[in-house]
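Some chains omitted; the rest stay in position.
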Amino acid sequence: MYELGVVYRNIPRADRASADALAALGSATVHEAMGRVGLLKPYMRPIYAGAQISGTAVTVLLHPGDNWMMHVAAEQIQPGDIVVAAITAECTDGYFGDLLATSFMARGARALVIDAGVRDVKTLTEMGFPVWSRAISSKGTIKATLGSVNIPVVCAGMLVTPGDVIVADDDGVVCVPAARAAKTLEVATTREALEAAKRDQLASGVLGLDMYKMREPLALAGLRYID
Amino acid sequence: MYELGVVYRNIPRADRASADALAALGSATVHEAMGRVGLLKPYMRPIYAGAQISGTAVTVLLHPGDNWMMHVAAEQIQPGDIVVAAITAECTDGYFGDLLATSFMARGARALVIDAGVRDVKTLTEMGFPVWSRAISSKGTIKATLGSVNIPVVCAGMLVTPGDVIVADDDGVVCVPAARAAKTLEVATTREALEAAKRDQLASGVLGLDMYKMREPLALAGLRYID
C-alpha cells in the first residue's frame, strides 16, 4: 500500500563497500548467496548486453504514463545510487530517455531499473548508462500526478526498500536488503571461490555426478540405467 | 474493414524531403512532435540494433501463413519506400527472408515493418536491410490467397495509409500521415534543437526541477519532503 506525495530525503543506505563489491559477483551468484530470493521477474531485461553493476536503491513510484516524479527523484540521487522505478499499474511507455539519463549521470547514478518502458536506447547505449526495463517504447509521458520518492515499492514483483543494494547484469536484477549486504557479500565471495575450483575440474572432464557425489542419491531415488 | 484482391498503383506519397529528413530525428522525437500519437505497439522490435530510417509507406495486407502478396508489393516499391505489412490474424510465421530482401533492395526499399515474423535475420543483418517485426521464425509461408497492396491497413494497432511516412529506430516505429509530414518535421527539428541546450544544462548538474520550474507546481500539488 503506497503513501503518495512524499519524498524521503534522508534514507539509510547499505554499507558502501558491500554495495560496491557485489557487482563483481553478478546477479546469479548473489541470488544463490541470498538463498534464492530477491530476484525481480525475468521479464526485466538490459537495453544492451554486458553491463554488470551494483549500487544503492533510490526508489520512485510513478503513475501510468506520467514521469513527473523522475525529476523529483533525480535530486535525491547520490553517487553510487541506482534508481528503482515502480508504476501503480502495468505500462510500457517510455518514461526515461537521454535527457533524464544526462541528469542522473551528473548526479552520480549508476543505472535505472524500471518496471515500464524506456526510450533513446541507442543514445543511452552510447552514453554507457545501463537500464533494465520491461519494454522499450518511443511513447513519452506527461507530468501531472504526484507519486513518491524513497518509499518501499514493489518493482517487477519484488519489494525494494530505499537503500537496499541492487545487483544487475545480463542475467537479471537482484535486490539485497541493506542489512544483509555485508553477509551476502561474504557468502557470495566464498561461493565464487569454490566455483573456480569446480570449473577446472569440470573442464578436465570430471563429471558433476562424481564431483558432487550424486550417484548414490540418484540410485537411492530409483534412477535406472537401460542399455 | 479491408478491400481484398486489389493493388493501388498510383498512390500519393508524402513530400520526399520531409520523408527523408525525419529519420535523423528518431521515433521518440517525432512521436512527441506528433502530440504522442502514431506509435505502433512496442512489441515491434528491430532485428538488429542501430538502424534509424524513414521513408514512405507501401502497404500490403497478408493472410496468416501466406506471403503471396509480398511479391505483388515488390513491384509497387519506389526508391525511398518502406513496406508495411499487416496480417488479417495474429501470426508469427517467417514471411520474409533474404531472397525477398534482395528483391526489395533492388527496387529501392529501405526497410520492412511487419506485424508477423521474419527469417534469415543473420543474412539480412549482413545485407544491412533492417526489419521491424513482432517475431523471428524459420517457418515459411505458402502462396495461395489474395490480399491487397496499398490499401489502408492496421499494423501493430496503428492505421497506416499508403504514402504515410514511417520513422523507425531502436525505440520503435512511428507513422506520420503524409499531410502532416512537413509540419511534423518542423516541430521535431525545433524540439531537437531545444533538447541540445537542455542536455548541456543537465550535464552541468542543473536539475530538471529547476530547469523546468517544477518546484512550485509540485508544491501546489501537495508534495511533501520528509527528512
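We just call them A and B in the order they show up, numbering each chain from 1.
The rule is simple: a residue touches a chain if its C-beta (ideal position, glycine included) is under 8 Å from a C-beta of that chain, and two chains touch if they have at least 3 such contacts.
Predicted model, so just to flag it, every value in this text is computed and none were measured.
Student: For validation: placed chains = 2, all identical. Expected total copies in the complex?
Tutor: 6
One rule holds for everything that comes next: only the chains that are shown with their structure count from here on.
Student: In angstrom, rounded to a whole number, how far apart do the mean CA points of subunit A and subunit B lie?
Tutor: Taking the average C-alpha coordinate of subunit A and of subunit B, the gap between them is 31 Å.
Student: Would you mind writing out the residues of subunit A in touch with subunit B in their complex?
Tutor: Subunit A residues touching subunit B: 5-10, 48, 68, 70-72, 74-75, 92, 94, 97-100, 102-103, 105-107, 117, 119-122, 125, 135-140, 143, 145-146.
Student: Which subunit B residues qualify as touching subunit A in the complex?
Tutor: 26-28, 30-32, 36, 39, 42, 45, 49-50, 52, 169-172, 174, 195, 198-199, 202-205, 207-209, 212, 214, 218, 221-227
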